[in-house]
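Here the complex is missing one protein chain, while the rest keep their positions.
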Amino acid sequence: MSERVRLEARGLVKRFGGLVAANDIGFDIRAGEILGLIGPNGSGKSTVMKLVMGIERPDAGSVKLDGVETAGWPSYRIARAGVGIVFQHSRPLHRQTVLENIKLALLPDSLLRLAAAPGVDERAREIAHAVGLGDVLHRHPSTLPFADLRRMEMGKAIARDPKVVLIDEPFAGLTAGEVGAFSELIRGLRDQGRAVLLVDHNVKSVAALADRVLAMYLGQRVAEGTVDEVMRDETVRRVYLGGTIEVVERRGANAEVKPPLLRLEGLSVFYGKAQALDRVDLDVREGEFVSIVGLNGAGKTTLFNAVSGLVPYSGEVRFADRVLSGMTPGAIARSGVVQCPESRELFGELTVRENLDLGGQHLAAGARTDQLAWLFELFPILEARQSQVARTLSGGEQQMLAIARALMMQPKLLVLDEPTLGLAPVILEQLSKALERLRESTPITVLLGEQNVTFALPHADRVYLLEHARIVWEGEPAQFAAEMGAGYL
Amino acid sequence: MTTVFGPRLLLFIAVFVLVASVLPLWLSAYVLGVLTTAYYFGVFSMAWDLLFGFAGEVNFGPTFLIGLGAYTAALLDNQFHLPIPVTVLAGALAALVGGLLLAVPALRLRGPYFGLVTLVAVLLLQNAIVIFAAFTGGEIGMTVPDVLSIDPKVNYWYALAFLVICAILLFGLSRSAIGLILQASGQDAIEAQALGFNVTKHKLAAFSVSALFSGVAGAMLIFYMGAASVGTVIDIGIGVQIIIGAVLGGRRTILGAAIGAIFLVVVTEVLRPLGQLNTFVVAAVALAVILFFPDGLLGHVLRPRESE
Amino acid sequence: MTSLQILVDGFAISSLYALAAVGFTLIFGVSGVLNLAHGGIMLVAALIGWWVAGETPLGVYGGTVAGIVAGLLAAYITYFLVVRPIQRSSAIAHEEKEIFVLTGTLLWGIMIQTGMAYIFSDNPVTMRPLIGGVVNVFGVRTPRNEIMIAVLCWVVIGLLWLLINRTRVGKQMLAASINPRGLTLLGFELSKIYLRVWTIYGVLAGGAGVLLASFLGVGTANAGQLTASAFSIVVLGGLGSVSGSLVAAYVVGYLETVTAYLISPTLRPIPALLLLVLVVYVRPQGLLGRR
Partner (left out) sequence: MTNSKHVSARLARGMLSAGAALALTLSLTPGGAAPAAEPIKIGVIGEESAVAGASITKAAQMAADDVNAHGGVNGRNVEVVIYDDHSSAADAVRAFQRAVSEDKVSAVVASYISEVALAIEPWSARLHMPFITPGAASTDISKQVHDDYARNKYTFHGWLTSAFIAQSICDFQHDTLVKDFHVKSTVVMSEDAAWTKPLDERFLDCLPKAGIKVLDHIRFNPDTTDFTPIFNKIEGEHPDIITTGISHVGVQPTVQWHDQRVPIGMAGQSSQATTSTFWKDTNGAAEGVITASAAAPGVALTPNTIAFTQAYEKRFGASPAYDGYTTYDEIHVIADAMKAAGSTDPDKIVDAMEKTHYTGTVGTIEFYGKNDLYTHAIKYGPGFVTGLVFQWQSGKQVTVWPRDKANGKIAFPASIKMPK
């Protein structure tokens, strides 16, 4: 801990057009230290990592590696100077073996040295053994399980013996057992005296590893300190949990007796080698409001996409006694399961009204007018913004538009994915009220996915907790606050 | 060397070279002539595959580089009567300059945009040749007074030797450190940079190598043909044939590209009795291969295997 | 006088360029396909139109209709036999679909070209104009047919604009070009929308082919050039941007005409090619493209 500062970042600023992705971010990492950089999606943490690596050029600020200014250098030079990175998604050389992939990282950046230096082969083997790939040296990446691919990326990053290692989402897509093994690897890096930057949206996953944590939100630094300090920090709790958890009294309990509208049985999804959903069972009854809470990467979006027919899956999805597999996404949407996705998927160049009209194209003219009027009542701001181009709306307005557009289809089941993503607290309140009114004024069934528990719980009749591709808890919102609230973050 | 090629491949190549080099003892001058042309096209396709398969750059204008090499050599021979090696060298240099010229937009542009620039480069070269017809012979081309040889066997051996040398160099390069780096940067330039590789430098190198081989092959082809003309070395149709050859044989394999190109030339000849329709049939066959065997004829065979 | 001539002459040729390119840009915008068989499709329409007009009792009007239908069929074949199998193939990696679509349509274009040359010979042909005669426009003697073609091009482009901006189907296509996933989530079938776009494309390319045959004449040897010119115009205007293509068509048309009048007819295509390289290099998104 007393080692000198390896990486020193000061006042880093990066703007993308009007958006300030990182504003005055600074930190130190010493040799043999692990710094966790956390924040929800869109908080700017990945941008900071890219600024350090030289993948993006900072608009202002400095990055010093062992006292040498590297800001503005091309990334290959920064890499040569001793910074390594483990990307979350990488594209390995598919036609080369694991060993060759690791050898790649050991090659000189020279046009004249056609053959690798004699020791390279031996060194690559050592690294492969060190990261736990000793048994699969000669396999092709495409035949490896996901965790081994991550190991290989790790091997590539440490092949150059970097002084600083940047790791993006170290545990995404890994099973609980693999997380342990990976943590060991990362601790190993620290023990070798390297400075490590872990970038994650999940405080909990880096809690056991990080010596210190820096939390970001909307491009700003919101807290810094030990894991405990940061987890107790009010702002951090508000960002992640939305403040104190409160539970509203449930509406009529007759939902219990209604038949299930949506039923998932043994739903599993793989992205290549990575398992994104592991045998998920779930029910949503008619008229019910069900929340699925879970951190980013837990598998919520995958689950919704499986329901909407956008990703291939095994297991069964039933909606109102129909099996949805085999139906096109369009047909599923028309049958009444309408998703309002996390990414909103608005038609940016069309006006608000045009966006809504597209949602209402399946309705008869009269029904369409009524529905529109009702939606304008629900979201008055949209009426005022009717002829504005969707791209130019604020984040909150865009989210309302996305929900309204989905509602234009008069869904039987509205699937709402992360509506609060990247929104300011004041907007959350408006959104929350709109949902409340929606729940009270219509018989609609809602399946909500949220990482913001405070937003998710008040509306919910029932709650599922999704962690690492699995449903780990199911119950009433009140129980959740009592049983899971503390351990969630 | 064996680590680069693998024992089986080495054996295959040795057998191929051995068989190919004694073919003139049996085959007629015509078949040798077809194979001679086919071998040069093999080099064209390999050079293209280095850019596409390894550096990830879709070059729609391989004939820009080939044409520069061919016409530079032809002009120097026709106008100044320089010896063949000198003109070939000059052709190679001209193609190299052309390659670097293409590399500049390639470093900035992606996909269809770069493709279009390469296409336009060919059109501009073609127009330039017609406009400066006084020197270049315009659309009807120009004859070169010198030839490599008038003996079909000797011509064949030249082409075969050139093909083999190019195949060894290009394939070796593709399997060498640089090949790995190129592939990595073609697949994910950001990650390659983050691993410490100057992607710009390596891409420039790839363009240079591809241009150099294309230029030399173009120059040698016209000294075999005895005439340089737009329809022989520059026309977009020739470029299409080169690309189809590479995709047909299996892109990203270098050797597959060569074999695909040779196959294409030979099949076109075999189908010559169809007269006018052989182009149609060849295009249909190529389309079918692309639709049903996207990895190409030899894509699977030539993939490096897992050795467990 | 010369400037008036340039103005009048450039207009007709530019309008035709615009009509030929607008369908090409539409399928790129909506479905991301660069169709290198474009020239071939125009060729089919032109040759069938010419043949029906000259050899059957249907006459010029019948020929025009037959040509457009032929163009439509050729577009359907392109979509169903070449483009869609590649898009749906699981053996082709996602990032390689583009090169496969390009190569596939290129090969198909060659097949069309050689097939048509086999049936009709590679002689260029012209269709009898729908209306004959000449009129004076600002003192420039202009064939009525040329005026009609310019008007027709604009009527068709105008109809297309109305279709896209004023109808439900058009809105769907517009939305598909902006965000296909969003459209799927709203219960629309992309496959249906793509089919519609290819239908519109076939009619536009067919119409452009027939008009080209009656204005400038078409031969099988022109197929590559037609594709290249549509491709250039579309990139110049900004891939996928319909209005950009219209602007670019006029830029190219007038640039060529001005060069032919004021510099030398020999250098006709060169300035446009140089401009294209320049624009692609300095502003890769094209004149009116976004992203």
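Labels A, B and C are assigned to the chains in the order they are written; within every chain, residues are numbered from 1.
The rule is simple: a contact is a pair of C-beta atoms (placed from the backbone, for glycine too) under 8 Å apart; a residue touches a chain by one contact, two chains touch by 3 or more.
Please read these numbers as outputs of a predicted model, since none were measured by experiment.
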item: Visible chains that the absent chain touches, using the contact criterion stated earlier; value: B, C
item: Among C:Gln225, C:Ser243 or C:Gln285, residue touching the chain not depicted; value: C:Gln225
item: Absent-chain interface as seen on chain B, which is shown; value: 28-31, 33-34, 37, 127, 130-131, 133-134, 137-143, 145, 147, 150, 152, 225-227, 229-232, 235, 237-238, 268-279, 281
item: Interface with the undisplayed chain - residues on chain C; value: 1, 5-6, 9, 13, 51, 54-56, 114, 117-129, 132, 134, 140-143, 145-146, 216-217, 219-220, 222, 225, 256-257, 260-261, 264-269
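Following the convention adopted for this analysis, only the chains that are shown with their structure count from here on.
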item: Chain contact topology (line, ring, star, complete or other); value: complete
item: Identity of the chain that, by mean CA position, is farthest from chain C; value: A
item: B-C compared against A-C, more contacting pairs; value: B-C
item: Chain B-chain C separation of Cα centroids, rounded to whole Å; value: 32
item: Per-residue multi-chain contacts in chain B, two or more chains; value: none
item: Contacts with 2+ other chains: residues of chain C; value: none
item: Footprint of chain B on chain A - complex, ascending; value: 53-55, 74-76, 79-80, 84-85, 87, 90-91, 93, 95-97, 100, 103-105, 107-111, 113-116, 138-140, 143, 156, 160
item: Of all residues in chain A, those that touch chain C in their complex; value: 308, 310, 328-331, 333-334, 338-341, 345-350, 354, 357-359, 361-362, 405-406, 409
item: Chain C - residues contacting chain B, complex; value: 34, 82, 85-86, 89, 91-92, 96, 98-100, 102-104, 106-108, 110-111, 114-115, 117-118, 224, 228, 231-232, 235, 239, 266-267, 269-270, 273-274, 276-277, 280-281, 284
